[in-house]
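One structure is given here, and the rest of the page talks about it.
Note that this complex is displayed minus one protein chain, with the remaining chains in position.
Chain naming follows the written order as A, B and C, and within any one chain the residues start at number 1.
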Amino acid sequence: MFFLFQQQIQLTEEKQEFNKRPIKAVPCSLARSISQSSIDSHSSVGSASSEDENSPRNKVQKTSKGVSDFCIKNIKQADFGRREICIAEQEMPALMVLRKKVGGEKPLAGAKVIGCTHITAQTAVLMETLSVLGAQCRWAACNIFSTQNAVAAALAEGGTAVFAWKGESEDDFWWCIDRCIGAEIWEPNVVLDDGGDLTHWLYKKYPTLFKNIRGIVEESVTGVYRLYQLSKAGKLCVPAMNVNDSVTKQKFDTLYCCKELILDGLKRTTDMMFGGKQVLVCGYGEVGKGCCAALKALGAVVYVTEVDPICALQACMDGFRVIQLSEVVQHVDVVITCTGNKHVVAREHLDRMKNGCIVCNMGHSNTEIDLASLRTEELRWERVRPQVDHIVWPDGRRIVLLAEGRLLNLSCSTVPPFVLSVTATTQALALIELYNAPEGRYKRDVYLLPKKMDEYVASLHLPGFEAHLTELTDEQTKYLGIGKHGPFKPNYYR
Amino acid sequence: MFFLFQQQIQLTEEKQEFNKRPIKAVPCSLARSISQSSIDSHSSVGSASSEDENSPRNKVQKTSKGVSDFCIKNIKQADFGRREICIAEQEMPALMVLRKKVGGEKPLAGAKVIGCTHITAQTAVLMETLSVLGAQCRWAACNIFSTQNAVAAALAEGGTAVFAWKGESEDDFWWCIDRCIGAEIWEPNVVLDDGGDLTHWLYKKYPTLFKNIRGIVEESVTGVYRLYQLSKAGKLCVPAMNVNDSVTKQKFDTLYCCKELILDGLKRTTDMMFGGKQVLVCGYGEVGKGCCAALKALGAVVYVTEVDPICALQACMDGFRVIQLSEVVQHVDVVITCTGNKHVVAREHLDRMKNGCIVCNMGHSNTEIDLASLRTEELRWERVRPQVDHIVWPDGRRIVLLAEGRLLNLSCSTVPPFVLSVTATTQALALIELYNAPEGRYKRDVYLLPKKMDEYVASLHLPGFEAHLTELTDEQTKYLGIGKHGPFKPNYYR
Amino acid sequence: MFFLFQQQIQLTEEKQEFNKRPIKAVPCSLARSISQSSIDSHSSVGSASSEDENSPRNKVQKTSKGVSDFCIKNIKQADFGRREICIAEQEMPALMVLRKKVGGEKPLAGAKVIGCTHITAQTAVLMETLSVLGAQCRWAACNIFSTQNAVAAALAEGGTAVFAWKGESEDDFWWCIDRCIGAEIWEPNVVLDDGGDLTHWLYKKYPTLFKNIRGIVEESVTGVYRLYQLSKAGKLCVPAMNVNDSVTKQKFDTLYCCKELILDGLKRTTDMMFGGKQVLVCGYGEVGKGCCAALKALGAVVYVTEVDPICALQACMDGFRVIQLSEVVQHVDVVITCTGNKHVVAREHLDRMKNGCIVCNMGHSNTEIDLASLRTEELRWERVRPQVDHIVWPDGRRIVLLAEGRLLNLSCSTVPPFVLSVTATTQALALIELYNAPEGRYKRDVYLLPKKMDEYVASLHLPGFEAHLTELTDEQTKYLGIGKHGPFKPNYYR
Partner (left out) sequence: MFFLFQQQIQLTEEKQEFNKRPIKAVPCSLARSISQSSIDSHSSVGSASSEDENSPRNKVQKTSKGVSDFCIKNIKQADFGRREICIAEQEMPALMVLRKKVGGEKPLAGAKVIGCTHITAQTAVLMETLSVLGAQCRWAACNIFSTQNAVAAALAEGGTAVFAWKGESEDDFWWCIDRCIGAEIWEPNVVLDDGGDLTHWLYKKYPTLFKNIRGIVEESVTGVYRLYQLSKAGKLCVPAMNVNDSVTKQKFDTLYCCKELILDGLKRTTDMMFGGKQVLVCGYGEVGKGCCAALKALGAVVYVTEVDPICALQACMDGFRVIQLSEVVQHVDVVITCTGNKHVVAREHLDRMKNGCIVCNMGHSNTEIDLASLRTEELRWERVRPQVDHIVWPDGRRIVLLAEGRLLNLSCSTVPPFVLSVTATTQALALIELYNAPEGRYKRDVYLLPKKMDEYVASLHLPGFEAHLTELTDEQTKYLGIGKHGPFKPNYYR
C-alpha cells in the first residue's frame, strides 16, 4: 500500500510538470490522446508491480451482494481497502462534516456523476461522500499506475461502479473510462475530471451526452488549461468549474504545505541537521516564504534571492539577507529553488558550490536547475539513494542533487491529507453548485468557485481544529455592510 | 521637539478616525471648511505650547541670505531644525538614493509644487528632495498643531517658501495656505496634498489655476475620499494620484509596523512582561497577523477571534486557538481589537474580565470597544498615567484601558521612520509621474500608482538593507513573459 | 511618581556597575562608609526634585490613628501612595498568594525585622506581606534618591515604621538607618538588607544586637560581596542568606528580561524598526541568548561574536552566524555588547562603523565599550535625546551611543514587576527560613536559598499564569527516588 502511494505521488508530480510544457505537447489524434500525465511515471518506476498477470477485464467478480458492475483487480481485498478508507476519513474531517450537515438534504439527489481521478483512500472518501449526498457515481482512474487496488475493491464492495486497477495498459485506460461513462446503461449529468481525459473522451465519443450534463468540475492544471482553450475556441458545451485556482486550495497548498514539506523532503533524503546550516532560497513568493520560515525556525541561516523588489523588501523585513546567488553560492550548504523561473541555478553556480552542497527544487517545474548543463562527460553521476544523486566533479567535489531537480515536496515527501481534504471538499461543493445552480447562473464558460463557497470550504475544516467562529451581530453586519454568513471579503482578496 | 512629535502622532490618529465618519461630517460652507483633521487634537492637547504670543504674521524675518518669502515662528531655530532634518535623512535613505539616482536628470525641472502636509523633519526631507530633483516648492501645514517650528525655520533658511507654525488659529491656517499658493507671484503646476484642504482652497478661490496644474497627489484617506466624490460628480478638473492605497504602503504599514508597535505600545504604557501572558487578539487580518506573530514570539499565549473562516483557518495553521471572545474573556490578561468592526468588545465582556485585564485597540477606528457602555455611574474612571485609565467596578475590579480605545499604535507609540519613508517616496514618485506623463496618459480621474512604480519605491528601500536584487537574464524574461525591469507581478497581486 | 521611578532605575544600575569595581573601592572609615550605591545617581540626575526644603526631621506628623513613630516627607500623600501599592500588588501575585497560603500560620510571628531597601510601591508590597505573616517591621531607604514619598506615606499610615524620603542628605541617610534600628525602643531579630549599609551600621554601632539576630538576608551584589569578605575574615556574627544568586532570580532576570528589554530599550531611545536591521550581538551567554532570540523574532538579521567555542556552537545551532567583530562592523546597523568583558568594542571598531550605527550595552558593566577612546578632541558629542548621544566624526559620520555605554535595560527601560516579584518573594522566604530554622541548621556563613525554596518561589508565581502543576504519584516518586514535593532537581542543576 505504501509503495502504491509513493507511486501516486510521483505521478502527481510528473503531471504538474507536464502542465508547464508548451501547447504543442497536447496530443491531437485519438490514438495518442491519452494524456501525458496518465502514463508519465512509466519509465521512472522500474519496479512495476508484478502481481498476477491475468487482466481484470477477463475476470468476473461479484460483491458480497452479488453486484458485478465494476472492474477491478481483486474484490477480496475489500476489507483491507476499507480500513485504509477509514483511516483516510479521519484525515478528511471536512467531508465527514459535510456528510452530516447536508447529508439529510441530499443536495445531489438525482445526480449521476462520472469521475476520473486517482483512486486512493482519500478520493474514495470523496466518492462515498457524493453518494451520501444523494449521487450515483461511476468512476475510472486518471492514471494507469496510481490506483490502490484494495481501495478500488472496497469501493466496488461499497456500491460504487469503479473501473480501475494498478498497471493498466493504454487500451485498458480508455476501456475503463468508456465503461465508467456507461452510456448504454445510464446518462451521466455531472462530470468530475482530473486531467481532462474523461472530458476528452466525452467530446470524442459521446458529444450528445452533453445536453444532459450540467457541468464539469476540473481539478488539474492541464485539464483547466484545456477547458480554457475550449472556451476560447467557443467549443465548451457546458459550464466548467476551475477548482485548481480556488483561494483555499492555493493559499494552503503553497505556504503551509511547503513550510512543512521542505523540512520533510530534506530530512528523508539526506538526514541533514538544519541547525546552523547556511541555506539559499531562490525566490520569495509563497513557496519561498514557507521554506524560509520553516528553515529559520529550525536554526538555519537563510539567504534569499529575488527579482521582484516588493518581495525582496518583504524578505528583508522578515529577517533574511537578500543577495545574489553568485555572492554566497560558494558558502552555502543547501540551495533551494522556488521561483517558477528557468535556469535559476546554472552550471556556473554549480561549478562554484562547495563540496557536499545540496541542491533541490520546490518551484513549479523541473527547469529551475539547469540539469542539461550537468549531463556532460566530465561529470560523474552516482545514485547514492533513491532520489539522491551525487554529481562528482573531476576534482572529486560532489554536489548532492535531490529528485533530479523535480519537485522535492512531491518526490521526496507526502502530500498531506489536509491538502487533499481541502481539494476534495472544494470538488464536492463545486459539484453541488453546478448541479443545483438555477438555469442561467453559469454559461458555457470556466468559473472559479464563488468566494462564499471558498469560505464554506474553510469553515468545514475548522471543527478539525476545534476552532469556533464568531458570528456577526445584526448591528455589526449593518456597520460593515456585509451578510451575516459572508462573503466576508471581496472576491479579489487573497 | 519630542513633544511636538508626540502631538503630530495624535493628530494623525484623530484624522484617521475621522475618515471613518459618515459623509455628512464633511463641511459645506467656506467658513467651516477647515477639515476636521486640521484641528482635531485641539481639546485633547491641554498643554498647548505657550511660547511667545506674538503672531508670526506680524513679524518680518529674513534668512541669512536675505530672503523673506516665508512665514514661520523663529528663523533663529534653523540650526536646531537642520540637525533634526539630518537625522531624518538617515532614516529615509530611499529619498537620498532617489536624489542621487535621478537628481542629475532633474525630472521635476520646471515643476512648481505647492504642498500642504505636516511639517516635520521627515516631510522636510521630502520637500528638499523635490528641490534636488528640480522643483520649486511652496508649503503650508495641514494641521494647526503639528508643525515643528525649528524644522520650518531650517526649511526657510534652506530656501523653501514655508508658511506654518505650531498653534495657528483657523484664520492663520487658511492665510498660510493662501500664501503658499502664492497666486500673485507664481503659478503652481503640481499639487501635493494631505487631507484635501489645499485642494479645497484651490477649488474655492483659484479654480482658474487648474488649467496649468498637471495633477494632485493626495496622501490621506479623507482627501482621497473627497477626490473620488469629485470624480464621481464629474467635477475633478485634473488627474489625481491616490498614494494612500499603494501596495507598498499598505503592505508594510499594516503587517510590519503593527508587529512592532503592539509590543511598543503595550510596554510604554504598562511595562507588562509578555512572557506567559494570555492575550486575546480579535481579528486575524493583516493587523491581527502582525500582533499575533510578535506576541507569540515574545512568549505570550495568544488566542484569536474571527468571523471569516478563511482567516480563521489561517490562524489555526499559524498555531493560534480560534475561539469566541466569551469563551476566554474571563481568563486573559490582555484583549486587543483589530477588526475594523464595531463593538467587538461589549460591556458584557468587560463585565467578565479579570482584575487588571488590559484592553486596547489596534484596529481602524475607536468604535471596536464599546466605550459608551463604560461611561456609566457605577464605574469609576481613574487616569493613572498618560493614555492609561483604570476603570473600577463597584467590587473593586479594575480594567486597564489604553488610549481610551483609540489606536494604540498611534497614541502610545511612534510611527516608524521607515513607514514615513515609504510614503514620502511614493509621493515623490507620484509627483514625477504626474508631472512627466505624456498628454493623455491620465484623465480627470483618481489613479493608483502603477505597479512598476510601486516596485520602484520598494527597490529604493533595498539599499538601506544592503539587499541585492537579482536581474533576469534575457532567456528568463522570455520564459516568464515579463519585462526585465518589471512589473514582475500583475496589478492585482498583493 | 514616574520621575521617581526612573531615578530608582538609574540608581540600581549604578549600583550594579559599582559592584564590578575592584575591592579597593570598598570604603574603610565610618565617615566615608555610606555605600557608593546609596548616592550614585547624584551627579547624573541634574533635575533634583525641588519640593519644599523643610526637612522631614523637623516635622511632627501623625497618622490618622495618631501614630508618629516614622519620619517621611508628607503623610497627606498616603492615599495616592496606597493606590500605587494596590497597582503593585497586582503585579506581584506571588506575594499575595503567600499571604493567603501561610498568612494564617503567621510564620513570622515574633519576628522584628529591620529593613533597608529602595522604598517603592513594590518593596512596600514586600513589607506589608511580612506584616501579614506576623512580623513587625522598621524600614529605612538604601538610596538617598529612590524613595517614593507617597508610598512611604502610605506605609506609615498603614503602620510600618518607615524613615525615608527622597533627597536625603548623607547625614539624613544614617540618621534614618539609626532610627530604623530603633535600639532604644526594641530589639530587632532579623535583618533584610540591600547594599549592606544597614549591616555596616549594625557592625559599627550596635554589635551587641547581633546576639538576638537570627540572620541577614542580603539582595545586592555589593552587599553579598561584603558578607563573603566578613565570612572569609571570620567576622560574620550571624548566618546570611545570599538572595542575589538564587536560581529563580538569575534564570529569569537574565534570559527572559533581557529578551524583552532589549527591544524596549532600543525602541524608546531610537524608534528604530527592527525588521531587516543587521544587528551584531557580542557574547552569547544568557543575556546574549535573550537579545538574539528577541531580535531574530522581530525580523532582524543577527550576528554573534563569541570567545567560548561551546557558546559559539550554540549560536550556530540556533541559527546565528558567528563572526569576528571586525568582519561585519562596517555593515551592521546596531552593535550590542553582552559579554561581561572589557573593551569589546574598541575605538578601531567604532572608527569603521557606518553612519548612524547604534551602539549599546546590555552586559554587566559599563566597560564593554571603550568610552574613554571616544573622549578625544576630534570627536564631537551631541546629546540628541535623554540617554542618546551622537558622536560625530570629523567627516560628519555619526555613531548613536545609548546610555553612555551603561546598561541599556536599566537606563532606558523599566525593570519588570515580574522580576521584582521574584526577588521580593525570595527575600520573604529567606527571612522565613532564617527566622524559623532550627538551631544549628545555619552557621555563621553565607548561604544560598535551598533548592526546594527556589522551587517554592517558582510555584508561587505559577497561579499568575493559570499554570497547573502535575503531582507525582507514589509509584512515580519511588521510581524517580525523589520527594513528592521536591526538590525535583539536584542543587547544581540550572
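Of note:
Quick note on the criterion: a residue touches a chain if its C-beta (ideal position, glycine included) is under 8 Å from a C-beta of that chain, and two chains touch if they have at least 3 such contacts.
A quick note: this is a predicted structure, and the numbers were derived from the prediction, not measured.
Residue in contact with the omitted chain (choice from C:Val102, C:Val322, C:Leu379 or C:Val392): C:Val322. Screening B:Pro207, B:Gly319, B:Pro386 or B:Gly483 for touch with the missing chain picks out B:Gly319.
Although one chain is not drawn, the whole complex shows that of B:Arg214, B:Lys296 or B:Arg406 it is B:Lys296 that touches it. Note on the undisplayed chain: of the listed residues A:Val97, A:Val113 or A:Ala294, the one touching it is A:Ala294. Residues touching the missing chain, restricted to chain A, are 2, 83, 87, 90, 256-257, 259-260, 263-264, 267-268, 271-276, 278, 294, 297-299, 331, 355-356, 382, 384-385, 390, 398, 414, 416-418, 464-467 (touch as defined at the top).
Residues of chain B in contact with the chain left out of this view: 275-276, 296, 298-301, 316-321. One chain of the complex is left out; on chain C, the residues touching it are 247-248, 251-252, 256, 305-317, 321-325, 327, 340-344, 367, 454-456, 458-459, 461-462, 465-473, 475-476, 479-480, 486, 488-489, 492, 494.
Convention: only the chains that are shown with their structure count from here on.
Distance between chain centres (mean CA atoms), chain B to chain C: 40 Å. Each chain gets one centre point, the mean of its Cα atoms, and the points for chain A and chain C are 59 Å apart.
Residue positions 256, 465-467 of chain B are each in touch with at least two other chains.
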